[in-house]
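One structure, pasted below without further comment.
The complex is shown incomplete by one protein chain, all other protein chains being positioned as in the whole.
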Amino acid sequence: MLKDYMLIDKIPVPIEGEKNILALVQKAGIDMPTFCYYSELSVYGACRMCMVEDDRGNMHAACSTPPKAGMSVVTNSARLRKYRKNILELLLANHCRDCTTCEKSENCRLKELARRFYIEDVRFPNGKTEPERDESSVCISIDHSKCILCGDCVRMCNEVQNVGAISFVGRGSKMEVGTAFKVPIANTQCVGCGQCSAVCPTGAIVVQKNVTRTWEAIYDPNTVVVAQIAPAVRTGVAKELGEENGVIAAGKIFAAMRRMGFNHVYDTTTGADLTVTEEAEEFVERLKEGGPFPMFTSCCPAWIRYAENRHPELLPNISTCRSPMQMFGSVIKEYFEHNEKTAGKRIFSVAVMPCTAKKYEAIRPEFRRPDGTDTIDAIITTQELIQMIREAGIDFKGIAPESSSMPFGGTSGAGVIFGVTGGVTEAVLRNVEPDKTYSALQQIAMSGVRGLEGVKETTYQVGDQELKIAMVSGLGNAEKLIRRVQSGEAFYHLIEVMACPRGCIAGAGQPFAHSAEKAQRAKNLYTTDNMTQIKRSEANPAIDEIYAKYIGRRAHSLLHVHYKAKKK
Amino acid sequence: MLKTRQDLQELRRACQEAFAAQERRILVCTGTGCASSGSLDIYDRLVELMKEKGIACSVELSKDPHGDEIRATKGGCPGFCEFGPLVRIEPQGWLYTKVKLSDCEEIIDETIVNGNPIQRLAYQRDGKIYVEKSAIPFYQKQRRLVLEHCGEIDSDSIEEYLGVGGYSALEKALFDMQPADIVKEIMDSNLRGRGGGGFSAGTKWSQVARQQATPKYIVCNGDEGDPGAFMDRSVMEDDPHRMLEGMIIAGIACGANDGYIYVRAEYPMAVKKLRRAIEQAEALGLLGDDILGSGFSFHMHINRGAGAFVCGEGSALTASIEGKRGMPRVKPPRTVEHGLFDKPTVLNNVETFANVSSIILNGADWYKGIGPEKSPGTKAFALTGNVVNTGLIEVPMGTTLREVIFDIGGGIRGGKKFKAVQIGGPSGGCLTEEHLDLPLDFDSLKKVGAIIGSGGLVVMDEDTCMVEVARFFMHFTQNESCGKCVPCREGTKRMLEILERIVNGEGREGDIELLEELADTITNTALCGLGKTAAGPVVSTLKYFRDEYEAHIFEKRCPAGACQRLKTYVIDPDKCMGCSKCARNCPVEAISGKLKSPFSIDVDKCIRCGVCVQNCAFGAVKEA
Partner (left out) sequence: MNVKEMYRRIDGYLDTYGREEKSLITVLQAIQEEYSYLPKEIFPYLAKEMNLHEAQIYGVATFYENFSLEAKGKYVIKVCDGTACHVRKSAPILERLRNELGLSASKITTDDLMFTVQTVACLGACGLAPAMTVNNKVYASMTPEKAMDLLKQLREEA
């Protein structure tokens, strides 16, 4: 069959199921200016930057116009240029323009397009000169004076995450993105997933930073700074630091962090192995006891908060396992506080995470230790780590990889894949599957646990038991699944929930990435798993050592947590 | 409950007989205009007098106008609002204007008892007295199709609607036509949507009829929000069944079983009238399941707006019915495919649906015979501004502006000169002297860059400042912008900012060009129809009255003498008696002088409030 073509800037471009002209324009090699278009969100069509002009001089928004065979449009013309410049000028007239001190300065879409279209002067009085900040959340920081009302955050929070903490409020030129009654974001249903900041094209919503606190700890001679690095971080830093997107940078991160002055650097995959061990045990126990099912995973702090807010009735179903970060954090503090070399010094535990919600998890009272300190003292997101590496002036590309510190140096492939949706499930299955052969591993991998879809379902036979398992990423998907379970329409033994679509690799603490880059990140983790000798968590020698030497009988109290419904 | 076609026919016959049998009737207009000038008191007084005098007037003035159903009295709006309160005497067809309470007794004694017209209360123009309503020039040039029953029947009575042949078109559509025939009839009639765009109603219906997805919906846009427009309100309040009938027929044609009427928040009366009409139709079985045993079911719902002009836009309106913020969405997909609740939807406005029944009854050819073939039928306009006769009018499409303003409207008030007419409300533009002989229809107006819009006609005389007019409309649009797309949200705000500084005498060189640039950007890039037309008033006033803008900016002068901030006040030393009254009353102490010698005004301190002019007993303070 002959393909249909559309002329983009006089070049014929085949129409291959694209939903809008914008996709075709991108295929034609044109980077279309847009603010409100995200392929992962619904089409909003508000910024009007992606207009194209047809033969008759009519204007069409490329994001929301379906391709038509034979149609001819140009993406650049005198009129289009004028309109785009005017739109940018109008946006700039209502925008805080303190770019030098804005942390989004290097990644700001508004600034980028303003430079691209060469806006030299704004002919209107500036309506937004003072910041309008909401610093109430430990996860994200909001500055309304930098908002261009593209609505990406609103659609993310409502459509994808079903959190609904923010909405458009007011109308017309008084419209803004806000919470109900404009209360601070921390007092809402916000779960801290930070996905709003991940899609924000300007500096209006950014990640809260713990960089200064961390540097101060490093500079303090009486403090021992111990860090752990989450699985997804190693696949998130490379591109920003000048490497190929496919590079897995764990070794370089360890090296760079040591250069910066971190005293000990560990891999959170070790924590993940602890989690698998504990969680598999709990799961097997529940299978014996007959429930309660479904058992929900507990690694994701945004999911925990969502459940607390919306489904307190499900809290007993959630695994009592602490997250890998918290498990490993407990072990770290236990170890260093009882270690002669570090006796008398303050232990400052830093976790480098792809996640903004971890910042909230870190200060939860459940994880306060008997001496009143937190198990984790600071969360550094991947973005912050990159910032610190740049601040330190380290040539990341040139640095030689190093291994993580000892003890607890051993890792497993199972722990690494925790960073991607389905990874926790796969790791747990590797543990509960009595067949420990290579082919069994293959069978698990092929059972439907892999893939970046928002909802995956699988059944897996262990002995005479057929396990029904679901894996969801994105809280909106989780909500739909929960409704199906609660209505009796579906039954699962195990449900793995990751709040961020695709899992931690696409966490809001990671640098901005498009779909293809996110897919590459997932691939990187599976490649790492392939290259790792030890595939199963329980086979990680560090795990036995931790149980035997460092936590012993206190394992349960150190590694488990019981979330309770908050009083309303 | 009517179960069959025959039941309906029998009931209609009875109603027609009863309607014809009515003899003397007094109709007191209770439209919003007349009610505000005291028509309800007149109604009370007439009822009281008749009781006192023991007159059995066949008007069954049975409803308590002060109860819940206030204004639910006989007599809708005949459209001659300027001369209210209006009282009509039937069957003679006499019309009394500007009736006062003290006139009531004479009306009863002279007209009802003795059967004589009261000349004094009749409409007068150019020395001529018009006792009969139909002879009045205001009505003579009109052709009432959509408004034919407004003011003629009791809008609270389905029996009266049946008495004038109501629901005959529904009957025909249900039993004598196939859905495809109905669509074809509407298509052939060239009926074009009266809400502004003038899109073919038949095309819309056929597109929805073709859709596979179900359910389908019929939505009536009653969110008439243009300042100065009230045609649809009249239909909803005075002839609600006509509109319901049109919607049910659309349902049959397109295979929809649910209709939604979205009524603007400011029309509580329309909501009441429609609710009652729906109840009556349901009680008779003309709405509901299995209408007249035909197997066709149709249910009607009413949604009240909550105060947002933008909800007149189709996708914003459906969003509002869905319980969301009324923000327009990108198109495609179009409403005919993905409309209300994402289902195929026919969305027409009140006046469009009100045209349907007569087309079905009389046929497409008859309809095309009225007005130009490509733009047939009539159009209702709300005639307001500096014109002698203001009110609601309905004329065949293609009537010229001159006929509307000078024959029907009676010319410019106070003998002033005609300057311009704003057509199409805040989305429209102005037409000037040169357009007076332009036929009012969709295509002719499009040629000169104007639109009929919903049908507001604001007539402006020589004392009107066109920059101020543009500012007024921009203020309206800016305030009503939903805020979604950048050009409309930010652009209208900046245009208003510029217009405000121009009328305040702070205009700068380059402002006109900046206005034009913004207007061009907004018109070509805004998301929805409202945004795309938001700059209309500015563009057209700039086109025809650029010199006025220039005078404001460069000479700091308002040629029409209307802009307060551009006025300067001076004291004529020859007339000033030095009484100091102006100085004592000046709120900002801008006037000084010695008693008994001429005072003077400090222009820098003066805030141009005009208090000095009001206070001068000698006419010495002048505006310049």
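Quick notes on this one:
Per-chain numbering from 1; labels A and B assigned in written order.
As a convention for this text, a contact is a pair of C-beta atoms (placed from the backbone, for glycine too) under 8 Å apart; a residue touches a chain by one contact, two chains touch by 3 or more.
Please read all numbers here as calculations on a predicted model, not as lab measurements.
The missing chain, though absent from the display, is touched by one residue of A:107, A:136 or A:167; that residue is A:167. Of the candidate positions B:52, B:322, B:463 or B:602, contact with the hidden chain is made by B:322.
Among the residues B:49, B:118, B:135 or B:265, only B:265 touches the chain that is left out of the figure. Think of the hidden chain as still there; on subunit A it touches residues 158, 163-171, 178-181, 188-189. Within the complete assembly, residues 265, 303-308, 320-327, 341, 482, 585, 587-589, 607, 609-611, 614-615 of subunit B touch the chain that is not shown.
Definition applied: only the chains that are shown with their structure count from here on.
The distance from the centre of subunit A to the centre of subunit B, each centre being the mean of the chain's C-alpha atoms, comes to 54 Å.
Residue ranges on subunit B touching subunit A, taken from their complex, read 308, 325, 327, 329-332, 478-487, 489-494, 497, 514, 517-518, 520-521, 524-527.
For subunit A in complex with subunit B, the touching residues are 43-48, 51, 59, 61, 63-66, 79, 82-83, 86-87, 90-91, 93-94, 123-125, 148-149, 151, 168, 170-175.
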